[in-house]
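Removed from the display is one protein chain of the complex; every other protein chain stays in position.
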Amino acid sequence: MNTSKPRATLADEATLQLDASGNLRHLLTLKGLDKALLIDILDDAEGYLTDPGSLPARSQSLAGRTVANLFFEASTRTRASFDLAGKRLGADVLNLDVNTSSRKKGESILDMIYTLQAMHVDIMVVRDASDGVPAYIARHVLPHVSILNAGESDVSHPTQGLLDMLTIRRHKGGFENLVVAIVGDIRHSRVAMSATHALTTLGVGDLRLISPPVLAPDEDRVRGARILDNLPEGLADADVVMALRIQRERIGNLDGIPGIDEYFANYGISHESIKHAKPDAIVMHPGPMNRGIEIEGSLADGPRSVITEQVTNGVAVRMAVLDRVGKTMAARP
Amino acid sequence: MNTSKPRATLADEATLQLDASGNLRHLLTLKGLDKALLIDILDDAEGYLTDPGSLPARSQSLAGRTVANLFFEASTRTRASFDLAGKRLGADVLNLDVNTSSRKKGESILDMIYTLQAMHVDIMVVRDASDGVPAYIARHVLPHVSILNAGESDVSHPTQGLLDMLTIRRHKGGFENLVVAIVGDIRHSRVAMSATHALTTLGVGDLRLISPPVLAPDEDRVRGARILDNLPEGLADADVVMALRIQRERIGNLDGIPGIDEYFANYGISHESIKHAKPDAIVMHPGPMNRGIEIEGSLADGPRSVITEQVTNGVAVRMAVLDRVGKTMAARP
Partner (left out) sequence: MNTSKPRATLADEATLQLDASGNLRHLLTLKGLDKALLIDILDDAEGYLTDPGSLPARSQSLAGRTVANLFFEASTRTRASFDLAGKRLGADVLNLDVNTSSRKKGESILDMIYTLQAMHVDIMVVRDASDGVPAYIARHVLPHVSILNAGESDVSHPTQGLLDMLTIRRHKGGFENLVVAIVGDIRHSRVAMSATHALTTLGVGDLRLISPPVLAPDEDRVRGARILDNLPEGLADADVVMALRIQRERIGNLDGIPGIDEYFANYGISHESIKHAKPDAIVMHPGPMNRGIEIEGSLADGPRSVITEQVTNGVAVRMAVLDRVGKTMAARP
């Protein structure tokens, strides 16, 4: 992003997220949020879960509020999830296809934000391919406006991290004694980053980030996790196995990743490789999946997989976050 | 579609559409639906019609339900019709622009469907250029999810068929003694297929499918209809004349269709050619029209034309179908 402003530190961002009373105002990153707050959000989200086939939970807690989905990067599932979460809380939801209109006209991102807040948009859900955009926006909006990060470069995807925590907690009860293995393109994964932030805060037993060396993360970005490059070792006795999407373009173009077959053989989550994990280990994936590359299709569809539950939990978590920032707004003096 | 699964027979699809109690669960094709059910839907739709200028019919019968419009093929009118039908029944409507996001990422169609149903989407309205997609999806969704076909390759467009039947019935009272002439590119027309399915079930007197020989349908796809290539003969004493859209690219590139002028002269529905039909014959077109190619513009705008009524009836028919599958859901044990 060409903003001529220095990138805020993560500590700044964590502070920025809370109002003077410690209530959640923005959700930019899970890093630095305290354990009690994470657990409160998961508890709230749990309250929005209903059985498949029954009507989804609904309320009018955001009636009169306006949520704008500002997706500068294309998305179907995350956009749809926020759209439904907002509508089910009674908000007016504005979906802006930002690729195809204002950016053509060269409008700056801040001018677009100022325009939206002048239209009484209360909550802006922002996805952007550039590092720092959600926090940059959060530092410039009026005091009553909330920014929710819906995916930021390879840095952060906090609602994904929360839905992953909810999914793990519902299956495993807690985090303290768990072995969690995240496998794949860790280096470029905002999903892995947000999961790492949350799991370390929640006191995970053993967190392993497994990838080919060329896709390993910088150590200082993932403090509290172990970086491994051997899949059987990494999966040994794991309670939770999370496969990550790899961009197909990376395969064949990076050291040690000659082709799809080798990648699947060495880092694919399959019926074969999952044998290293505990017999009751769950299999996760943030979607969309490359079946046969990072995960074996029939495993993704089988009884160990909790992948569709992740999607369901995603709507619940987003409702919990939207409701919470709405309450923070309403509590302003 | 590259699904490595055999295409279901039409008989399978007909069965697939009903639940164990015989209630409509999916709408994939009109072929095989019995006459009583077709008439029930038309009767329901009739109840949603109001006068132009008055407020449209509305209810809250789908309140709390979520309808997703999944259009893999571009559409303005059918998408808008389903959008309004869903909103006027109180549903949350999710419009997914599927061309520009997930398919870019190579997500499989089933993974997208599983994602949507995990978000508590109850009804998916699907348009696709490939043969078999709606039924394929219907065979994979959870028991409480309904699939509505909004246009499938050249195979089927059942809500279009229903709106055409409602339009004919309102003008002609019934079907038994009618002569119906469908004219144009029959071979590639899902509109003609669904009209044929419905008209033969409803006991039409005489159904004629009129086209240049190169655009004639395979006989076994249109049992119960007569295939003709002479327009005056086909229109003789017709009560109902339906012109079909022809893709401009076909003209000049197919045997016997040298140019627009020849096509219009030989197969265009015009003030001149309509003289062969009964004096009170109605003129239909599914839209969007190529004026001056398959239909004369001033005829489309004149008193015989029921083309805009077709559009109005389309919203009513879609409300009737949405309401009906919603009731089937609610009746599940």
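As written, the chains take the letters A and B, and residue 1 is the first residue of each chain.
The criterion applied here is as follows: contacts are C-beta pairs under 8 Å (C-beta built on N, C-alpha and C of every residue); 3 or more make two chains touch, one makes a residue touch a chain.
Since the structure is predicted, the reported quantities are computational estimates derived from the model, not experimental observations.
Engineer: Would you mind spotting which of A:D12, A:E46, A:D92 or A:D131 touches the chain that isn't drawn?
Structural biologist: A:D92
Engineer: Tell me which residue among A:K35, A:H144, A:R223 or A:H271 touches the hidden chain in the full complex.
Structural biologist: A:H144
Engineer: Using the definition of touch stated at the top, determine which of B:K35, B:R248 or B:K327 touches the missing chain.
Structural biologist: The one listed residue touching the chain not shown is B:R248.
Engineer: Name every residue on chain A in touch with the hidden partner chain.
Structural biologist: Residues of chain A in contact with the hidden chain: 64-66, 68, 92, 94, 96-98, 100-102, 104-108, 111-112, 114-120, 142-144, 329, 332.
Engineer: Kindly note down the residues of chain B that lie in touch with the hidden chain.
Structural biologist: Counting only chain B, the missing chain is touched by 50, 52-53, 55-56, 58, 74-77, 79-81, 83-84, 87-88, 97, 248, 287-291, 307-312, 314-315.
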